[in-house]
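Note that one protein chain is taken out, while the other chains of the complex remain in position.
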Amino acid sequence: MDAKELIARRVALELHDRTLVNLGIGLPTLVSRYVPHGITVAFQSENGIIGFGAPPPNGMEDPHLTDAGGGFISALPGAASFDSSTSFALIRGGHLDMTVLGGLQVDAAGHLANWMVPGKLVPGMGGAMDLVVGAKRVIVAMQHAAKGQPKIVATLTLPPTAIRPVSLIVTEMAVIEPTPEGLLLRERAPGVSVADIIAQTGADLLIIGEVPEMPVAIPNEDAA
Amino acid sequence: MDAKELIARRVALELHDRTLVNLGIGLPTLVSRYVPHGITVAFQSENGIIGFGAPPPNGMEDPHLTDAGGGFISALPGAASFDSSTSFALIRGGHLDMTVLGGLQVDAAGHLANWMVPGKLVPGMGGAMDLVVGAKRVIVAMQHAAKGQPKIVATLTLPPTAIRPVSLIVTEMAVIEPTPEGLLLRERAPGVSVADIIAQTGADLLIIGEVPEMPVAIPNEDAA
Amino acid sequence: MRIAISAADAAALIPDGASVMIGGFMGVGSPDRIIDALVARRVRGLTVIGNDTAFPGVGIGKLIDAGCVAQAKLSHIGTNPVTQNKMIAGEIEIDLIPQGTLAERIRAGGNGLGGILTPTGVGTVVEKGKRIIEVEGRAFLLELPLRADFALIRSRESDYNCNLTYRLTAMNFNPLMAFAADCVIAEPDEIVPVGVIPPDAVRTPGILVHHLVERPR
Partner (left out) sequence: MRIAISAADAAALIPDGASVMIGGFMGVGSPDRIIDALVARRVRGLTVIGNDTAFPGVGIGKLIDAGCVAQAKLSHIGTNPVTQNKMIAGEIEIDLIPQGTLAERIRAGGNGLGGILTPTGVGTVVEKGKRIIEVEGRAFLLELPLRADFALIRSRESDYNCNLTYRLTAMNFNPLMAFAADCVIAEPDEIVPVGVIPPDAVRTPGILVHHLVERPR
């Protein structure tokens, strides 16, 4: 299991029945493959649909139906489409139960930076700032380090996405929860030691008792 | 021709082709009967439709289709329905070419009062404040006096509907246009003298040259 | 998928003293069966947010008649003398709000906005107690969001996912209110299987609805 799959399968366990969930472009999109059996989740795409499904069979693509990355998707029975202001009414208005976003950095207070690297990469924030401000739970799904540098840091060196702390950080090494007391190490990946995690993390971690091994969801053949 | 019909037929001459018009409840509603031939006007009702028509034949009423007063209407081919925020986006956003409203008082500066008489009548403003603020042209259609008291006054004694002056006042005696210099008497009703109008008006009138007689529209059998 | 409940069960969810948004315009598009059930269970002390109180015996007017309402935020009461009399008698506290402002305040409440700036009401009694904010030399009122404990929505159709459609002028405030309450109860005229309502015809995504009232019998 590669790092991305591990992360997606752990994040999938955060899904709850009858909830509305937005998955960011890239790694977070993989989460939809691992929705646990018996759980019904409605996925929102911020370009204007609730209830989308897996990419359509070859030749069945509809040019009017894509995800926020421009990739073809399908609509499940019971889907609903809407304009961009309604889409962000759902997001900013507190109607979105959970969002899963990629991250460039998260700091000791749980602040996320995920939309630009000054002087290098300026993709823009898209819907990320609204998602972090508005979703009931914000989950950051990212690799633990990049090019040997920790992505979890004491203080952000990149511009923040919002001042609201995220709810949970899931990497291929650990599950970490920002709390008022600091970053709480909740789980470690199979085969990864607490010492390994501390070595790869640029901020202090709270460690309370034994740190359990990360459970992961199994692939769901029915899922999007 | 009674006073209300005269007013409605004069106001109808203010209608222009391919425009969106909102008619207030009561007297203003009568205007739709006199749309001049060759002119296509779309009527908006602020409860959520553009393109409504005359009351339906007996037994054809649809409980989902009424005007802002709760009276049954019909929908013309090409009608569009929408929610209340969209309806006021049309009104406040400057997309409404003209509104015709009833009035309790208009003052020398063209300010309208039409939504309450303190201690007596408190119907509420409904959409009137938005209409006066937002419509491109605001036409007040009202009787010239009430119980022997002028309704056109030097200064409002009733609470104003908005601080924006109205565009035109049409009564059964006169057509008066608020201008930066004051109330300009533009037309007099058939058989009514300028002296009669001055006697029934509580504010100074600007009178420039000969005041022509008021033209009126003829009934349009095709109209709503 | 949710289980449809009776109008009486829906009314039982709403305690005395609750704030309740109620869709409809002069009674058109109001949730009549829930209203009847609220009257039947003799609810008291409601704060009602809606466009109007229609006529006596119609729509929200039924709640006024039955003495269920302590406060109301509305754009007009001109068609209901019972409401006017109860207001003058001090039995109901009425807050009159311009109709477009009412729509935007409800929308802001459901949308996570802190407020909106509107030119409507500037220089009138509506500005009393409100902040005036200038933008490029023009004065606007800062109008704050409205939310409620409950929103009672009348829809034409619902599917089993609670996706809602509306018909013509019965739409009015309903789709706005569906965003702006902690508990949203929808009363459809018809309930249809999932997939019967095309995605583009949905006006209120079902995810917003907490309870669905069964179809009329």
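A, B and C are the chain letters, set down in written order, and residue numbers restart from 1 in every chain.
We take it that contacts are C-beta pairs under 8 Å (C-beta built on N, C-alpha and C of every residue); 3 or more make two chains touch, one makes a residue touch a chain.
This structure is a prediction, so every number in the text was calculated from the model and none was measured.
Taking the full assembly into account, the omitted chain touches A, B, C.
Screening A:20, A:35 or A:49 for touch with the missing chain picks out A:49. Residue in contact with the omitted chain (choice from C:13, C:66, C:142 or C:183): C:142.
Within the complete assembly, A:63 is the residue of A:38, A:63, A:148 or A:209 that touches the hidden chain. Residues of chain C in touch with the missing chain: 104, 108, 111-119, 133, 135, 138, 140, 142, 144, 165-168, 171, 199-201. Taking the whole complex into account, chain A touches the unshown chain at residues 45-49, 62-70, 75, 81-85, 87-88, 91-92, 122-130, 133-134, 159-163.
On the side of chain B, the interface with the absent chain consists of residues 20, 42, 49-51, 75, 77-82, 85, 88-95, 133-134, using the contact rule stated above.
Note that in this section only the chains that are shown with their structure count from here on.
Two chain pairs, A-C and B-C, are weighed by contacting C-beta pairs, with B-C ahead. With centres set at the average Cα position, the gap from chain A to chain B is 55 Å. Put simply, the C-alpha centre of chain A and that of chain C have 35 angstrom between them. Taking each chain's centre as the average of its CA atoms, chain B and chain C sit 29 Å apart. Counting partner chains per residue, chain A has no residue touching two or more of them. With touch defined as above, residues shared between interfaces to two or more other chains in chain C number as follows: 107.
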